[in-house]
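The complex appears here without one of its protein chains, the remainder shown in place.
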Amino acid sequence: MTQHTTDNDNSAEFSHDLRAAVEAVVMVSEHPVDVRLLAQLVETSVETVEMVCAGLAAEYAQQGRGFQLVRVAGGYRFQSHPDQAAYVERFVIEGQSSRLSAAALETLAIVAYKQPISRAQIAAIRGVSVDAVVRTLTHRGYIEEVSRDPGPGQAVMYGTSRLFLEKMGLDSVSDLPDLGDFVPDPTIVEALEQGLRFDASEVIDAQPAQDEDAPAAPVIDLRDSANSPSV
Amino acid sequence: MTQHTTDNDNSAEFSHDLRAAVEAVVMVSEHPVDVRLLAQLVETSVETVEMVCAGLAAEYAQQGRGFQLVRVAGGYRFQSHPDQAAYVERFVIEGQSSRLSAAALETLAIVAYKQPISRAQIAAIRGVSVDAVVRTLTHRGYIEEVSRDPGPGQAVMYGTSRLFLEKMGLDSVSDLPDLGDFVPDPTIVEALEQGLRFDASEVIDAQPAQDEDAPAAPVIDLRDSANSPSV
Partner (left out) sequence: MSYTVETEVFQGPFDLLLHLILTEELELYDVSLSSIVDRYLVELDRMQHTDLNVATEFLLIAATLVELKARRLLPDDDAFDLDDELALFEERDLLLARLVECKTFKDAASVLRQHSEVARQTYPRVAGVEEAFMHAAPDMLEGIDTQDLKSAFIRAKTPRPEPVLDLYHLSAVTASVDDAVRELVEELPGAGLVRFRDITASLVDRIEIVVRFLALLELFKQGLVDVTQARAFGDIELVWIGGNPEEALHALAIDRYDG
């Protein structure tokens, strides 16, 4: 590139230079380049970097390139275009991770939405021991120890890792849809409720009686609050 | 997808597809991709690959990109454009950590004492995937590929480099401090048994163990072989 410019307005050439600088830096990085670092290196604002990167990404797409510029885990990286997966797969042998099992994905979802969370807490949600799954996920680097529970036992608290974001192609965990979106809709809850109903008439009859006769019920609140799903 | 190359003889659509495939493969490669391999991967002749690559290189130059497609050591690779060298240099100096992380130091030590050793074997010792760390150490020139495992999969075996010896002020790896007197103390042995019990469940998830770990600390090797990773 020969053209340099001192124009300070958003002339095409100015952004052209920036574009090339961004391309060069992202190209030589092994990891997604943090946007702030990128901005600092090419001496511009984070907003401009975001804009430049969005522009480049659009250009590559429009030109039908075999690679993409994407935002992942808080930074930008080059990656192969999904349309070329068939070719790349033949080439890349190492670094290809096997698919996660359903158990691993569900556990991962619990960690992603509830982090930091202990194994015991995950197990309480899943209803089974999760030691093996947690170990597998740790092993693969998807989750990691993020802290210790200050309470008794000092349980290890887990959270998702940077690698998790990279492997999922996510910019941040907050990009995941709201957990509230997954709360089963009323018909399903009704079906579940129906499935566990032991006597429909009794359910209705027993309700009012409960208040006057038995002050016992509220006691259970303590236990409920410890156990209830905080979805 | 509307842009067509200026090549006259080949059908534009055909070469367009090839271009993207070549871009994708070269983009994700850690090393220059041999032209013959490239031709094989994208299912065309060496001549066509050369032509496609020359076309791409010209395009990037004409568009003023911050990267180039260059022919190096019989293959093609992407690299930063010389005009952007100042930014790349800055990235090298400021953008990367200047100290070895604990994980990287442990990995380096494992390679130093156990070489030649594969990534899978390092991961087995460390209990987590080590791909990123090994890549960093390779890039810095502290470790290098020294051979291929003759077994199935032909895993890359790593060893320490000449640069490493220089930096450490060593004549050879055999000058490293002796580990002969390293015997785990009783609490560690106890912890180990615990670990073994844990590992039993992991075998399912593990790949066939490579059992050529050095005999230095046989007790611990048991754990290693049970722990072989699925990276």
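Going in written order, the chains are labelled A and B, and every chain counts its residues from 1.
In this text, a contact is a pair of C-beta atoms (placed from the backbone, for glycine too) under 8 Å apart; a residue touches a chain by one contact, two chains touch by 3 or more.
Given the structure is predicted, the values throughout are model-derived calculations rather than measurements.
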Touching residues on chain B - with respect to the absent chain: 24, 27-31, 77-80, 85, 88-89, 91-93, 96-100, 102, 104-110, 112-113, 125-127, 135, 139-142, 164, 167-168, 170, 175-177, 179, 182, 184, 188, 191-192, 194-195, 198, 200-201, 204-205, 217, 220, 223
Footprint left on chain A by the chain that the document does not show: 27-30, 32, 67-68, 70, 72, 77-82, 85, 88, 92, 95, 99-103, 105-106, 108-110, 112-113, 118-120, 123-133, 135, 151-156, 166-170, 176-177, 179, 182-184, 187-199, 202-203, 206, 209-210, 213-220, 222-224, 226-229, 231
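In this text, only the chains that are shown with their structure count from here on.
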Chain A to chain B touching residues, read off their complex: 1, 16, 19-25, 27-31, 33, 37, 40-42, 62-67, 78-81, 83-84, 87-88, 90-92, 94-95, 97-98, 131-132, 135-136, 138-141, 163
